[in-house]
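With one protein chain removed, the remaining protein chains of the complex are shown where they sit.
Labels A and B are assigned to the chains in the order they are written; within every chain, residues are numbered from 1.
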Amino acid sequence: MTIGHQMHSWIKDLFPINRSITGEGARFTLGYIKNWLPGLLIKDVPTGYKAFDWEVPKEWNITDGYIEDNAGNKIVNFKENNLHVVGYSIPVDKWVDLDELNNHLYSLPDQPEAIPYVTSYYTERWGFCLPHNQRTKLKQGKYHVVINSKLENGVLNYGELVLRGKTKKEIFLSTYICHPSMANNELSGPAVLIAIGRWLQGLTDKKFTYRIIFIPETIGSLVYLSKNLAHLKRNVYAGFNMTCLGDEREYSFLPSRLGNTISDKVAKHVLKHIDPKFKEYTWLDRGSDERQYCSPGIDLPIASIMRSKYGTFPEYHTSLDDLTFVTPIGLEGGYNAVKQAIEILEKNVFYVSSVLGEPQLGKRGLYPTLSQKGSTNDIKLMMDFISFCDGKKSLLEIASLLNCPFFNLLSISNRLLKENLIRRVEIK
Amino acid sequence: MTIGHQMHSWIKDLFPINRSITGEGARFTLGYIKNWLPGLLIKDVPTGYKAFDWEVPKEWNITDGYIEDNAGNKIVNFKENNLHVVGYSIPVDKWVDLDELNNHLYSLPDQPEAIPYVTSYYTERWGFCLPHNQRTKLKQGKYHVVINSKLENGVLNYGELVLRGKTKKEIFLSTYICHPSMANNELSGPAVLIAIGRWLQGLTDKKFTYRIIFIPETIGSLVYLSKNLAHLKRNVYAGFNMTCLGDEREYSFLPSRLGNTISDKVAKHVLKHIDPKFKEYTWLDRGSDERQYCSPGIDLPIASIMRSKYGTFPEYHTSLDDLTFVTPIGLEGGYNAVKQAIEILEKNVFYVSSVLGEPQLGKRGLYPTLSQKGSTNDIKLMMDFISFCDGKKSLLEIASLLNCPFFNLLSISNRLLKENLIRRVEIK
Partner (left out) sequence: MTIGHQMHSWIKDLFPINRSITGEGARFTLGYIKNWLPGLLIKDVPTGYKAFDWEVPKEWNITDGYIEDNAGNKIVNFKENNLHVVGYSIPVDKWVDLDELNNHLYSLPDQPEAIPYVTSYYTERWGFCLPHNQRTKLKQGKYHVVINSKLENGVLNYGELVLRGKTKKEIFLSTYICHPSMANNELSGPAVLIAIGRWLQGLTDKKFTYRIIFIPETIGSLVYLSKNLAHLKRNVYAGFNMTCLGDEREYSFLPSRLGNTISDKVAKHVLKHIDPKFKEYTWLDRGSDERQYCSPGIDLPIASIMRSKYGTFPEYHTSLDDLTFVTPIGLEGGYNAVKQAIEILEKNVFYVSSVLGEPQLGKRGLYPTLSQKGSTNDIKLMMDFISFCDGKKSLLEIASLLNCPFFNLLSISNRLLKENLIRRVEIK
């Protein structure tokens, strides 16, 4: 099974679960992830916990929810699709007429086949979501609305896994596990992060320490920041917010607030060489946990590597964001982009030429011994690389200057290291 | 009466006066201004006063000037239009033939209906200006040329008004009062500056001190600089050279020599949001008192906000620059541009977010409580603004980043201040 199919199978397993920012669905999801990512710590903070300006809400759980017509038909049913009930709906069980019902219905006239995804975390209400086509066919009459939910003091859960490397400096990888049955936003993020975590667990010689978290969006990242801010500000060297990584349409980048951190540079380098037409968004297009990670005073170096960005694809936050929109190939593309970014961070060192003047590559078999027109074309990239090995430019910076993939220079640098023609200098 | 009509009426009153860099006309004009701007100090420096490389010339006054033909007709007459006599003409009273007369005539073949504006401040000569159409019809014969002028030791006058604010830091506003009967260049400048001065006099809570001066161009600004240089260099925070502010054709900007002072930034911001197609000139297009204010070693932060720039409109420095070219609407546009620039200087502070992470706007009624596709569009500008409140970017800088008018952010910042979500930090 390819890694793409492996990720897709995780998404398939997790798709039916009714996740929200708290509750059994999130807990079940974290337990599932822990099966694939041993060592994951599942943590909780109680309702009422204060995270900066925010407060953990009551825990929400739901067992059933439907709209029944006069004839006893369940015309809208949570058990068929958990998007049908507005997230965090309070319990209800009564008969209402169509006018009153309409005040509690949500649908999308522009996407009449789709069930929209709607939540009301911080204000108590109840509601149902349904395709607009179905809504417009509802007749006058009485409807029985039932939501069997509980909104009680409880906990908010998140998962955390720290993989130690040679230095205390950390790469911070974050995704969220608070969306019900939708695939790109948001099961692709957890699936790719499980795969990345498993790959990192297999690496024995990591330079960086890796901090991997699975949290509910917004309130979860605020909780995590409020508990770990000093440590994160001191240690995080780079990081990525991992979301919308599973479709096949395009690659996208969204910068950190300051826009010029090492995370931004690495992400843009990777995406440019995967697809020169990758979409580059600005900070003003943000909409995920980078909003917290990069906010004033927090300022972690977190950028986003994505396939089609949230809010830009029509399937976003509807029942159309499903297991056909997210594919093994799409996921594998997202996984490889993040993996390459991490590999660059691990390998991005500074080199200085060991000799003054150009080295004589000929005597080392690295240069043609016969000089004629065009004879040096093959060796040009190596010579260009050496000419920039002044100890002041990282491998990544030289790759940008030479407009070539980082990994091409990496293999050249290994050859030159073996010949003692360059030597590594410490990162400044 | 609108402020535009008010300014136009001042121009109408002052239009017939024969101003020059010295003399009764300038003095009368300053007296008129003082009526509308109580507290204005009218100062004088004597002929021969040295201002850096320059020297105040003799004072020039004129009571009459004409060319009379054989038949006793006054064919060119100062009393009909004071542009007819070359500024600073020495007295003359003699009969000359057409050939000799022609040596003393100035006209514009390309604008044959216009009387040109010509001066000779620093070399003694006499001359008359007339429409080219009239000149070409002059017949051979004798002409009686009479100029009743005096060029004697006297004074150069200027007006100065200082309005104290909370800080010693000054906004420097300068215009000139040395042009005879022309309206855009230059009665629009004094008219707008009177109106700005009256508005500032009504403001009770000014952050900055305002220094308002009405001077003859070039020699006047040099005199003023020579008397106040140390004070100005120490205290001037920003300032504008106010000229050509009264027509309706376009808005224009001319930078300070260094081009990146706060005055430049504010002026460009204001003009861009008044008219995205405003004309942006460079330092090489300069031609007014910024030549002195920004010269090497003086280097005050003075930019120019204008409607149609001197030298670029065909009416410039001719009798066509009259009370129809300058309009109440045009003047009001110029006035508002300068006023907005000043308001921005007054209100341009630094804010820092009071909370870590994003504030929870929902519980303050600033954010929709229901989360669905597109629900946050209205609130986006507020969230973007908060995301830049890191205490390092001024309101003006954030407005540029967000490409929105300063005043939109100002009203948002007032709302957020009330909610204690941001707090002011001192200007660095």
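Keep in mind that, in the parts below, contacts are C-beta pairs under 8 Å (C-beta built on N, C-alpha and C of every residue); 3 or more make two chains touch, one makes a residue touch a chain.
Keep in mind that this is a model prediction, so the values were computed, not measured.
Trainee: If the hidden chain were put back, which of B:W54, B:W199 or B:Y281 would touch it?
Mentor: Checking the options B:W54, B:W199 or B:Y281, the one contacting the hidden chain is B:W54.
Trainee: If I consider the whole complex, including the chain that's not displayed, which of B:H8, B:H84, B:H132 or B:R257 touches that chain?
Mentor: B:R257
Trainee: Quick one: say which of A:L41, A:V162, A:L258 or A:V352 touches the chain that got left out.
Mentor: Once the missing chain is taken into account, the touching residue is A:V352.
Trainee: Considering the whole complex, which of A:N103, A:Q140, A:T204 or A:S371 touches the chain not shown?
Mentor: The single option touching the absent chain is A:S371.
Trainee: Per the definition of touch given earlier, which of B:V85, B:V118 or B:I342 contacts the omitted chain?
Mentor: Touching the chain that is not displayed is residue B:V118.
Trainee: Could you list which residues of chain A touch the chain missing from the display?
Mentor: Output for chain A: 352-353, 355-360, 362-363, 369-373, 384, 387-391, 402.
Trainee: Kindly note down the residues of chain B that lie in touch with the hidden chain.
Mentor: These residues touch the chain not displayed: 51-54, 86, 106, 108, 116-123, 125, 218, 221-222, 225-226, 229, 257, 283-284, 286, 291-292, 294-299, 311, 316-318.
Note that only the chains that are shown with their structure count from here on.
Trainee: For chain A and chain B, let me know how many angstrom lie between their CA-based centres, rounded off.
Mentor: A distance of 55 Å separates the two centres.
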